[in-house]
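Data first, discussion second: the structure below is written as structure tokens.
Here the complex is missing a single protein chain, while all its other protein chains stay put.
And then subunit A:
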Amino acid sequence: MKLLKPSWVNHNGKPIFSVDIHPDGTKFATGGQGEDSGKVVIWNMAPVLREEDEKNENIPKLLCQMDNHLACVNCVRWSNNGLYLASGGDDKLVMVWKRAAFIGPSTVFGSSSKLANVEQWRCVMILRNHTGDVMDVAWSPHDVWLASCSVDNTIVIWNARKFPEIVMTLKGHTGLVKGLTWDPVGKYIASQADDHSLKVWRTMDWQMETNITKPFSECGGTTHVLRLSWSPDGQYLVSAHAMNNSGPTAQIIERDGWKTNMDFVGHRKAVTVVKFNPKIFKKKQKNGSTPKPSCPYCCCAVGSKDRSLSVWLTSLKRPLVVIHDLFDKSIMDITWTLNGLGLLVCSMDGTVAFLDFSQDELGDPLNEEEKNAIHQNIYGKSLAITMESHLSSTIIENPEMLKYQQERQGNQNPNGAQGSGPENQTPKLTNVLNGESLEDIRKNLLKKQVETRTADGRRRITPLCIAQLDTGDFSPALFNSVPILPGSSASTQLTPQISSDSSTANSLVYMYVTSYFPALSQPMEPMKALDSRFTERSKATPGVTSVPLTIGITPLDRVKDSSSVKEPKVKDETSSDSEDKIMAKPLSMAKRKGEMEGAEVVEKRKKGRPRKDSFIRTHVMSVRIKDKTKEPSRLITPVAVLKLPTPSIQKSFSTQVSTDAIAYLEVENEVSVVSGARLSQLKWSRDGREWDTLLTSRITIATGSSDIVAVACEDRTLSVFTTCGRRLIPSIMLPAPLAALHCSGHFVMVLMASATLSVWDVQKQTALVKNESLNPILSGTDATVSQSFLTQQGVAVVSLSNGKTYCFNSSLETWNLIADKQDSLVQCADFRNCLTSQDALGSMGPLALTQGRNLSAGRLASRLSSTPHHLQQGMTLAFLENQLSSALMLLSASEYRHWLLIYARFLVNEGYEMRLRELCQDLLGPVHKSSSSSWEPTVLGLRKRDLLTEVLPVIGQNLRFQRLFTEYQDQLELLRLK
């Protein structure tokens, strides 16, 4: 055992009443008396643990100090998940603190100490209810509740998920309540008070389970605290100050029947604090000796007013160690490190001591599984759910894993947004909040601030609200005592950040940490749900690149936006509602004439509905293909009915084809009549280069891609030219009049009026799809074809007016549903927590094009959150798997990768190990080559192992999967070496 008294841990000589080590073991908090207030200090653990860190001046010792408590702080306790710190003090308050993600140190304004706060912890909640000093606080297992006890004789159970809601006030003590402890199984909470009693309360109904008075009847109410403790196996409860034969003891109370037959004896004065080691131990196996089954045991530290500390093992009759004269005054609090080998003790004399044990001394700690097995044996229920909260105690077994964990933490802290986008986003965002930086605002504050006179003639200034509360995190360090001097660049200190709150990592809501600055002339807006507003605002803010999702823009809208031809009609018809209305009637008519020839139907309809024709015409004219942006070229051609309508023939029209530069196709029908034949002219121009060609029939549709130009004529012929005007193939005779024609790369897609589809690769001169009927997707529905396009990879996609979108897979020869706007999976899937800002921008492709608004629908639906979690989880999983397979079907590599990463992140977050393993296995493939293996090393041109390399860091973010991570990391490394 090693003993250290770090002299630098002090409250300037004032008493330290409480100490608690953070669950991750990197820091600890002390609470006590400050200058003229209560004081909470957060210290770095590293300088306590290692001498070299203590000497290294670059390693901060003090991380943060908070003097918000108005009077002495009696207790500080970290939540089990480590996100919160609760403190209770003589000012009757319980404060809940949370780390504010923020870079840079700051000082408390006007504090005498010039030590900067390295970390920013801010009070997120003040719990007011007690009418007297708060003596002890305790978080329940899983951080469901927070209990506080007070000299007002009550214990308040706060709902830790919904502060400041009070679950229950436990009344029954008739004296000052000075200690609290939760049963590790979560069934009870025990309290000890000056009324010579220890009471155990049930968490089920918050009624008293038992009241133990006998061991305390001789006690005088002379201790400042009575911190009792429950053993980690739940079997024993050990009290503070009890008496046995007029000697001070710590009473052991057995869970079984609440028997009080044993106690820890030896201290000369009252026991103030008892603290069980969080670990359960078993005997250290000596080398060579046969492993004997030994009973697991617990370890307990007892501190007393006699200034000494004793450490006991439940397997030994005598204390393991007793340290006398450790302090000048009473011991006030004890805390163990989570690994069970370290111990911090604090005293009224204002100092702390650190004890470092070895495994030889204490024994082998059981791991979480063994501990859970014990719980399961004893209580029939495992604390496996605590796995999550105890994960932080898991030992990181792999250096790579450690790296990812650290990177992740690094990401969370300085950059805020988890898995945040490019670093350069942060400064961009900050200085342009509402187009005005804080610096600018400060410069003009005096001039701009609103000053009025009250009725009695007094000056009244309306302060400028620069941040609204609960935006997550803002820090006092934004403001230093530096007035703005002309030309000074205080911008480094005045840099607000964007951050996603680390605790809300599960709900990826983008927030401005420093909030926003309302324009000075505007009246203050009341507090609102900031998240939604901020996301809205971020779109409007110039220079903001991290628009969370480019949602709410349907493909049709985009076309409208980008179209240079702005005809008012186009707008009408982009709404699918109006389309449906228009198309409803032709449909029923077509059904009646189902057996008739397509051409005939079309002709008849033309007479009856001239309006329809003009509708199509406008569309064809406003088409633009974008190749440059890697978007698949697309043409939107609304066509109706199983026998699809054909566009009418116009005298002349032009089409814009955007390739590298914008190209135009101009068509003029019947330019001249030569020997009785009517000639039509097709003219192509780009950058001043142009060519034209003549066709003998009137042209109905002309379209082009970066490589080819395709023209369909009235006489059911299809001609294909290169972009230089050379005819590639002799006219193709189509079996039916053309309804829609698309080009993309070297691919040509035709939808014929007979509702059949063909796709050709004109370069290879092969048919990808041959006269495939649309019957499978159209039959049985009233739907009509609302849109069709061809992806860059030559996959034909057809959207129907009922919101379903299909693509035709030529190898399976099937129509596959790739998007469904009515799909309830889409409505309910919630994977926002798996999105990174990059993902949000990166989802561009045919799949995104067909789904458009759906994703936003899902996001909105998730807000309703009326669905139970497990159901939503399942729906999200199904949805993501759909997306993945759809992207595969569409041969959209970038989207496949996009959804794969989201999928992986979702699996990691939700803990689907089996699926994760399957995914990794598929990506890794067989390590050793075998001929029987049908494994493909690539998918959509992406190397699967490269994808795995991308997925692994995602897995590395969850410690629970570190074995999986290590396994695949190693295999991947192995393959790389080969």
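Going forward, a contact is a pair of C-beta atoms (placed from the backbone, for glycine too) under 8 Å apart; a residue touches a chain by one contact, two chains touch by 3 or more; residues count from 1.
To be clear about the criterion, contacts and distances are computed from a predicted model.
One subunit of the complex is not drawn; among "Anti-silencing function 1Ba histone chaperone", "Alkyl transferase", "Phosphatidylinositol glycan anchor biosynthesis, class F" or "ATP synthase F(0) complex subunit g, mitochondrial", its UniProt record names it "Anti-silencing function 1Ba histone chaperone". For the chain missing from the display, the contacting residue among A:I126, A:L679 or A:A878 is A:I126, taking the whole complex into account.
Only one of A:A46, A:V321, A:L445 or A:L728 touches the absent chain when the whole complex is considered: A:L445.
Per the touch definition above, the residue from A:P463, A:G688, A:P730 or A:G780 contacting the chain not shown is A:P463.
Of the residues in subunit A, those that touch the hidden partner chain are 36-37, 68-70, 91, 93, 95, 109-111, 123, 126, 442, 445-446, 449, 454, 458-470, 474, 476, 479-484, 515, 524, 526-527.
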